[in-house]
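Heads up: the structure comes next, in structure tokens.
As you look at this complex, bear in mind that one protein chain is not there, while each of the others sits in place.
Note that the chains take the letters A, B, C and D in the order they are written out, and that residue 1 is the start of every chain.
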Amino acid sequence: MQLTFLILIVLFCAAISFYRLLSGPHVLDRIAAINAIGIMLLTVLVILGSFYERALFIDVALVYGVLLFVDVLVMAKYFGSPDKTEEENQ
Amino acid sequence: MVLVFPAIAVLISMGIYAVLTQKNMIRIIIGISIVESAIILLLGAIAYIPEGVAPILDQPYDTVVDPLPQALGLTAVVINASTTAIMLALVIKLYNRYQTLDIHEIRKLRG
Amino acid sequence: MIEIILMLLILLLVASAAIALFSKKLLNSIITLSIFSALLVIILIIFQAPDLALAEAVIAAGITTSFFIITINKTEGVK
Amino acid sequence: MIIQDILAGFLMISGVIFFLTTAIALLRFPDFFSRMHAASKCLVGGGISIIFGLIIQEGISPLSLRLLLLIIFLLITTPVVGHALTRSAYQYGYLSEMVQDDMKDLKAGNDSND
Partner (left out) sequence: MKKINFDKVFSFILVSLLGLFILRVLYSVAGEEAARFTADHYINFGVEETSAINIVTAILFDYRAFDTLGEATVIFTAASVVALLLPRHEASMLKTEFTPVVQQSIAFVLPFLWIISIFLIAYGHLSPGGGFSGGVIISAISILIIFTYGYRYMTRRFNVKKLSLIEDIGALAFLTIGLAGIIAGGTFLANSQVGIYPGTPGELLSGGLMPLSNFAVAAKVGTGLSVIFLSLARED
């Protein structure tokens, strides 16, 4: 029972962070929001695995954590390239 | 469970609307991949029965969800990745040929 | 209680799909697609499909984003 | 048993407070670098607190061992992601007027970006 309240509060935090995803002035702000939302959703996965009391669901959280890391690193590498013009393509 | 089927219908409709009206080719691919994700959600939802457990039987359970749609969905996920890769390769090829991503422009330039 | 969580997740899912499809800039769409897949993974976990959730987390949240980003980089650097 | 519950509850509540701090920082701060300053630290704190609370509530089991692995992984990766993201924002030139650019001379001295 208390775990579901915990999930609700963490999801509420993720929903607040959606504001920055919706209206970041730049794409880098949105990537920061994605990093935050991703780790919050990772925590939700972990709490769900503990809620159903099956250790199998933690594997999904582990793998998702790995791939979130790869994802955000690729996005960060895209913006580190030197000859980047100011306007992105439409 | 009340909202799942309307959400699936809305997702499929939005994806097909994007495919019909958007001009950018990468955006069309995003629409197609959202339709595919909605179908995976559908396969997960029709396998679920209330109070069922996951089909990994390390001890005997009473109610177990249907494992067959999950296996089919697992096949669908991998094929989605392959088709997305092929579509993106086609986009790169078309961009090198015509120097644009707009599909109407490409249709005009052809010939 | 789990129903309320499911409803909230589905609302967030539809919202992120709308952002991914109808955003102004292309890069925002691709970035939001990874959050869409993450929400889908949680919904599949609630539906008790861990195999499907694992495949979705591996492919749609991880590999496809790299494919899209390298495509965008290749299609803008030619000029 | 009561001590276990109290400790787990305390850790979970502190984790939730960390996450709320992250969300409010993303909502209210004016600048990208201040947002990352708040977000990268509080994300690690929040995630680790909640997972550690779950470990204490669970005791020793296969589930808690996997959670320990996840904690180690989060401790390695999340600061790296914050570093890479902020670094590429600096190289992109996404600076506002508020930021005092201390690395300008360093960047002009050697153009190899190490």
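Methods note: a residue touches a chain if its C-beta (ideal position, glycine included) is under 8 Å from a C-beta of that chain, and two chains touch if they have at least 3 such contacts.
Keep in mind the model is a prediction, meaning the values are calculated, not measured.
For the omitted chain, the shown partners it touches in the full complex are A, B, C, D. Among B:I26, B:A81 or B:L101, only B:A81 touches the chain that is left out of the view.
Think of the hidden chain as still there; on subunit C it touches residues 50-51, 53-55, 58-59, 62-63, 66-67, 69-71, 73-74, 77-78. Residues 73, 76-77, 80, 83-84, 87, 91, 113-114 are the ones on subunit D that touch the missing chain. Residues touching the missing chain, restricted to subunit B, are 5-6, 8-10, 12-14, 16-17, 20-21, 42, 45-46, 55-58, 64, 66-68, 70-72, 74-75, 77-79, 81-83, 85-86, 88-90, 92-93, 96 (touch as defined at the top).
Everything below uses one rule, namely that only the chains that are shown with their structure count from here on.
Between subunit A and subunit B the centroid-to-centroid distance comes to 20 Å (mean Cα coordinates, whole Å). Taking the mean of the C-alpha atoms as each chain's centre, subunit B and subunit C sit 10 Å apart.
Residues of subunit B in contact with at least two other chains: 24, 53-54, 56, 101.
For subunit D, the set of residues that touch two or more other chains is empty. Within the complex formed with subunit A, the subunit D residues making contact are 9, 12, 15-16, 19-20, 22-24, 26-27, 32, 35-36, 39-40, 43, 46-47, 50-51, 54, 57-58, 61-63, 66-67, 69-70, 73-74, 77-78, 80-82, 84-85, 87-89, 91-92, 94.
By the touch criterion stated above, subunit A contacts subunit C in their complex at residues 1, 4, 7-8, 11, 14-15, 18, 21-22, 27, 30-31, 34, 37-38, 41, 44-45, 48-49, 56-57, 59-60, 63-64, 66-68, 70-71, 74-75, 78, 81, 88-90. Contact residues of subunit A toward subunit D in the complex are 2, 6, 9-10, 13-14, 16-17, 19-20, 26, 28-29, 31-33, 35-36, 39-40, 42-43, 46-47, 49-50, 53-55, 58-59, 61-62, 65-66, 69, 72-73, 75-80, 82, 84.
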